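Note that one protein chain is taken out, while the other chains of the complex remain in position.
Moving on to chain A:
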């Protein structure tokens, strides 16, 4: 089969771009009310490109928290990407380090999920570039637009669109779950552990996702190798 390149990547990334639309729009709006200029708000989306961390930073800026603490918090929220890019490295075609360093910037929860769930191995760098360009474009453009128009979507649409990124994750996970007990177990154990951390408050969100993902991946590997299955 012909390996898919940039335009196939763009197409695979459209659902991310749709999901980012309301989130980025609201971020631009909130950044404005927090006191960031259009340039500052857009620059944050251009250089950081991490939704959860950017939202939290606004809360911290409003609270007058020191920049060093905001930066440390950003690191903790995003440390889970370490696990994702290590996993993604197994999936991608070998390529020059500078190219990998370049597209590494665009790895988010969403772009990782779309790339990692693709059926073929040795995914092309250009495919990843396509997924990232459309996601990143949506994130940056709609951040600026949210700040510029300074108003949100109609409330019913805003509420309805808040499901988009989760629907994306569900839409990626479910086809792999069909008839595959291993995939179901991996998702279920991680979901249960993450829920446990959430409701007990034992770990903050960034750590909770990291720990529950890693624990589930290790537990299932231990069971699979013990059972002699591949």
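Basically, a contact is a pair of C-beta atoms (placed from the backbone, for glycine too) under 8 Å apart; a residue touches a chain by one contact, two chains touch by 3 or more; residues count from 1.
Here is the rule we use: contacts and distances are computed from a predicted model.
Per UniProt, what's the omitted chain called: "Nucleotide excision repair protein", "Sulfide dehydrogenase (Flavocytochrome c), cytochrome c subunit", "AzlD domain-containing protein" or "Binding-protein-dependent transport systems inner membrane component"?
"AzlD domain-containing protein"
Please pick, from A:57, A:126 or A:143, the residue that touches the omitted chain in the full complex.
A:57
In the full complex, which residues of chain A touch the absent chain?
On the side of chain A, residues 14-15, 18-19, 35-37, 40, 43-44, 47-50, 53-54, 57, 61, 67-68, 70-72, 74-75, 78-90, 92, 94-95, 97, 100-101, 103-105, 107, 109, 112-114, 116-117, 155-157, 159-164, 166-176, 182-183, 186-195, 198-199, 208-209, 212-214, 216-218, 220-221, 224-225 touch the unshown chain.
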